[in-house]
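Yeah, one chain of the complex is gone here, protein chain that is, but the others are all in their spots.
Chain lettering (A and B) follows the sequence in which the chains are written, and residue indices restart at 1 in each chain.
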Amino acid sequence: MAAAGFEPRILVLSTNAISDPGIDYAGSGHVHYPAAARVLRFPCSSMIRPEFILHAFRSGFSGVLIAADGGDCPYLRDCPERTSRRINDAYALLKANGIDPSRLRMSGICSVCSEAFAKHVKSLYEAVQKLGPVVPPGA
Amino acid sequence: MVEAVTVAPKTAEHYDVLVVGAGIAGMEASLTLGDMGMKVLLVEKSPTIGGRLLLLSKVFPTLDCASCISGTKTSGTSHHPNVTMMTYSEVSEIRRNDKDGSFSLRYVEKPRYIDTALCTGCGECEKACPIILPKETEYGLRGRKAIYIPFDTAVPKKAVLDLDNCIFCGACERVCPADSIDFLQAPREHEAEVGAVILATGFEPFPIEKKESYHYGQFPNVVTSLQMDRLTGPTRPFNSILRPSDGKEPSNIAYALCAGSRDKTVGNLRCSQVCCMYSMKQAQLILGTLPAADVTLYYMDIRAYGKGFEEFYQQTKAMGVKFVRGRVAQVEEEKNGDLTVYHEDTEGPGGKGKSTHDLLVLSVGLLPMRGIEKVFKNATLELDEMGWVKLRDETRSPSETSIDGVFSAGTASGPKDVPDSIAEAASAAAQAVGYVLSWREKTGAAVGIPLPKSMPVPMPQAVEVAAK
Partner (left out) sequence: MAKVVLDKPGEAKEPARIGVYVCHCGGNISDYVDVAKVAETVAKEDGSVVVSKHLMFDCSDVAQQEMIDDIQKLKLNRLVTAACSPKLHEATFRAAAKRAGLNQYLTYHANIREQSSWPHSDDPHGATEKATSHVRSGIAYVKSAQPLDVLRSESTQSVMVVGGGVTGLRAALDLARMNVRVYLVEKAPYLGGHVAELASTYPLGEKGIAIVQRLVSEIQEQPNITVFTNAELVSFKGYVGKFSVTVRMNPRYVVDRSPRFAEAIEACPVQVPEEFDHGLTVRKAIYWPRGPTVPHLPLIDLGLCTRCGACERLLGKAVRFDQPPENLELQVGSVIVSTGFEDYTPALGEYGYGEIPDVVTLPEFERMLEFGDGSGLRHNGHAVGSIAYLYCVGSRQKPGEATTPGSPAHAYCSRFCCNATIHNALDVSGRYPDVRLYHFYRDIRTYGRNELLYEKAGRAGSIFVRYTEDHPPVVSQRDGTAHVTVQASILQNEAVDFPVDLVVLVTGMVSRENRSLNEMLSLPIGPDGFYREVHQKLRPVETNTAGLLIAGTAQAPKDIRETLYSGSAAAAKAATFALKKELELEPFVAFVDPARCSASGKCVAECPYGAIELREQGDFGKKAWVNSAVCKGCGACVAVCPTEAIQRAGFSNDQIRDMIRALGVAEEGA
């Protein structure tokens, strides 16, 4: 059950060329989503080491959204496949550390996909709110 | 855009190449030249760069998001140290100097009534302005204010004041946090010397009102493919595809291909080269949004000629889009706003047919953007019978126009898709550099391209001229 008054924090990992401008675009359009979503931009989502995600959960985040480039990635034609591999590895790592893998999500966010971005953040926020805070194993 | 340099130097500016038009071809030419180390003056008449591509939904046949792929070009252009980008500016005069093959030009920076050095693109002025007008970049599907930022992904992201429609209420001036509004701004005329000229002036959509039997502008549910492109894009005005007459989601959409192309009756015999493909792209996007909709394309020949195009056509057919071979002849409006389409059907019984649809999209063709030929004062820029820039020697050096040192890029010389425009733009860049260097050699001027300077290029010479 969710802890009373639990305010989850979401880490969004964006990409310089495509999804970060998409998140900017949500801002320009004053499209609202929970302010609990903090953004860190990467050159490409295929750079994200699974341990970074585990580190995020250990740093106070209760949800992580990878805002990937999808097929529009300027670096890699097969970026979606590579990013999926990272996420599969991260799922395994989270499971091994007792963290519900559904707290990690990925979505392709194009440079003008403001509504889609807001929708994904809200949905993850709500899901994570239901799950409650990440409890370290043995706590 | 060169940041923070506003001091006008005392002498006329020198550039290696002038590029007219900052659509995808103009940007590509400028970036390629800039990467070669050439100094480029890029003059764009609208308030923003990016041209038609930036405003498209997705592109065929890859279905890449147009904004995503062109965003790298707009930001690259605006930050390139060798490219001086002048938006909302028009070239007024070009003279060729026969002595050294160079060109002297004048161009006018139109007043935005905004101090662009101060404007942060926040949009407060837009909110305050009481005047609502149809928004050009949305083909009238949305409104804009008399003071406005053309669109959210605009480069440069600066406001522009449409003085013709301004009532001088002063609301924008009061709310602008940067104090950037300047009603007294006058046109500024600039002078420059360049080594070569690249024309990337683009196209305009065929004015389909001319095809009277289609009743565009009279029947609200007859729309153009440009409007439909906005409706299928991620930044679309409504969060779905809605038909104009009653806001209903259409369930039976028809495309009339060759609207304003391959048509003697409207004076354009040519094929516009991109309409088959963009119509199929839109059909696929429509099925993404409205999976249950029927989409019918009335066509004469499906011209899926480019790389990956035929495969895209087969995919579109496999998705259930209906292809009826025959041109739309006549459109009638029903009481409920639906449209009855009379068409040929060369493969069906009787050779013709009649069908009712709730939305009709006209796949409009392309016409040249005219006017650039008038700026050449001592040489003639030859155009073909349709007004496209004529290529002088297309089986040898296809970027050359009738004027030595003036090159064509992108749709200035005829309709074409993005990869062809890109290739032509880079080609024009190569040939322009070859031209500049060969003249420098002939005139004994320094040969070889100066390496890019680490300092930004100063703004060109500015001379105040009287306001209209």
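Things worth noting here:
The criterion applied here is as follows: a residue touches a chain if its C-beta (ideal position, glycine included) is under 8 Å from a C-beta of that chain, and two chains touch if they have at least 3 such contacts.
This structure is a prediction, so every number in the text was calculated from the model and none was measured.
Listed residues B:A304, B:V341 or B:L359: the one in touch with the omitted chain is B:A304.
Annotation for subunit B: contacts to the undisplayed chain at residues 3-4, 28, 32, 35-37, 59, 61-62, 64, 69-70, 72-73, 75, 79, 118, 120-122, 124, 157, 176-178, 262, 269-273, 301-311, 314, 346-348, 384, 391, 394-399, 414-416, 418-420, 422-431, 433-435, 437-438, 447-449, 451-452. Touching residues on subunit A toward the chain that is not drawn are 7, 9, 11, 20-21, 23-28, 30-40, 42-44, 46-50, 52, 55-56, 59-61, 74-78, 82, 86, 118.
Here is the rule we use: only the chains that are shown with their structure count from here on.
Centre-to-centre separation of subunit A and subunit B, using mean CA positions: 36 Å. Put simply, subunit B touches subunit A in their complex at residues 62-65, 67-69, 71-72, 123, 152-153, 233-235, 239. By the touch rule above, subunit A contacts subunit B in their complex via residues 17-18, 21, 25, 28-29, 69, 71-72, 74, 110-113, 115-116.
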